[in-house]
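For this view, one protein chain was removed and the others were kept in their places.
This part shows subunit A:
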C-alpha cells in the first residue's frame, strides 16, 4: 500500500522554493494545488480553489495560526481554512480538498487528494 501510494507522489518543488509562512501554486495531475510551508517547516497541500470566492487563489493568502491550528486566510474575503484538514474554521460545514504531501531530501511531493 505504501509502495503504491509512493508511486503516485509528484515532486513539485524544493522546500527552499517556498518562503516560510507562504504558499505556492502547483499543478498536480491537472489539478491546481496550493502548497504551504509553515514557520516550523511543516508542509501542507490544499486545493487552491476558494469555495466562497469561486476563484483559484488560496496559495496567495496569509498563513497564520488560530489557536494551535495552522491556517490560510483566503485573499478574497478572508475565510480561514485549516491547513491540516482543509476545513473552513469559520464554518465547519465547508472544506476544501487536502492532498497527501511529504518532503523527501528537501523535495516536496504531493500525493493524491484525501477523501474527507
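Here, contacts are C-beta pairs under 8 Å (C-beta built on N, C-alpha and C of every residue); 3 or more make two chains touch, one makes a residue touch a chain; residues count from 1.
Here, contacts and distances are computed from a predicted model.
Hidden chain, UniProt protein name from the list "CRISPR-associated endonuclease Cas1", "Extracellular solute-binding protein", "assimilatory sulfite reductase (ferredoxin)" or "Molybdenum transport system permease": "assimilatory sulfite reductase (ferredoxin)". By the touch criterion stated above, the residues of subunit A touching the omitted chain are 11-13, 17-22, 24-27, 30-32, 35, 38-39, 47-49, 51, 53-57, 60-68, 70-71, 73, 75-76, 78, 80, 86, 91-97, 113, 116.
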